[in-house]
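Excluded from the complex is one protein chain; the other protein chains are retained at their positions.
Right after this comes chain A.
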């Protein structure tokens, strides 16, 4: 039984291996972020296996099931860009994505993620956050000093001579 499995395993050609597809990780891949409101930063297909081949990224917008395709050439090693930026998406929407290499019919698994939402800048509360200690000290001490001087002036003018 084990021998049968080994033989079957050896007969499986290597190029039925799946292309890796994932969102880039800010901690590992040296990027700031991978999920944006209108784009995704995805890992590129392996440059040593698929470098210089033409590839397609098929993506589906989930609620409406609209299918779209982005064609590009997989860069050859060494790769300068960290990933593939899929642009012109809608914010707060879920997408299904899959790589496909032309000609060889290698595909990747399906990746499902949601774009982030944006907050409108008008909603930022730009009112006074808090009064600093410096401002309170300066105001109080100077107000007291002004009143003291006024009283002193009146006393010195009235009680002179």
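Assume a contact is a pair of C-beta atoms (placed from the backbone, for glycine too) under 8 Å apart; a residue touches a chain by one contact, two chains touch by 3 or more; residues count from 1.
In this text, contacts and distances are computed from a predicted model.
Protein name for the hidden chain, per its UniProt entry and selected from "Mago nashi", "AKT-interacting protein", "Origin of replication complex subunit 3 isoform X3" or "Tetraspanin": "Tetraspanin".
Considering the full assembly, A:139 is the residue among A:54, A:94 or A:139 that touches the omitted chain.
Chain A meets the missing chain through residues 26, 30-33, 36-39, 41, 80-83, 85, 87-88, 116, 118-122, 124-126, 128-132, 134-135, 138-139, 141-143, 145-146, 148-150, 152-153, 155-157, 159-161.
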